[in-house]
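Here the complex is missing one protein chain, while the rest keep their positions.
Moving on to subunit A:
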Amino acid sequence: MKTCLVVDDSKVIRKVARHILETLNFKVSEAGDGREALDSCLESTPDVVLLDWNMPVMSGMDFLRALRDTTLDRRPKVVFCTTENGMAHIRAAIEAGADEYVMKPFDRETLESKLQIVGMA
């Protein structure tokens, strides 16, 4: 069973994403900001991180940069999932190392499609 860490400061979004991911046979864990997510990755690296952009304490971009600087044995696939839907943000995320990008609002088909593209569904 593949593992996915859902990182979002909204409990509602985390709940919706968890529900969809569980129907796609993922084992899901959650984090409310980038710092919590980084700690979680250091403790147990998931296969995929579904990552919000704007969060308190540590943003999604800061998390991505910090993740790059870690010495994890394997790097999780990182899929941004955000309302920042402009071209500039998308380009910046890819340049920072994101593997895919989901523009909110999202549905099951979108999430499944993006996970297939990164080879995880």
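One rule holds in what follows: contacts are C-beta pairs under 8 Å (C-beta built on N, C-alpha and C of every residue); 3 or more make two chains touch, one makes a residue touch a chain; residues count from 1.
As a working rule, contacts and distances are computed from a predicted model.
Chemist: Looking at UniProt, which of "DNA ligase-associated metallophosphoesterase", "Sugar ABC transporter ATP-binding protein", "2-hydroxyacyl-CoA dehydratase" or "Protein-glutamate O-methyltransferase CheR" names the chain that isn't shown?
Modeler: The record for the missing subunit names the protein "Protein-glutamate O-methyltransferase CheR".
Chemist: Can you work out which residue in A:L24, A:A66 or A:M103 touches the chain that's missing from view?
Modeler: A:M103
Chemist: I need the residue numbers on subunit A that touch the omitted chain, in ascending order.
Modeler: Against the missing chain, subunit A presents residues 85-87, 90-91, 94, 98, 100-103, 106-107, 109-110, 113-114, 116-117.
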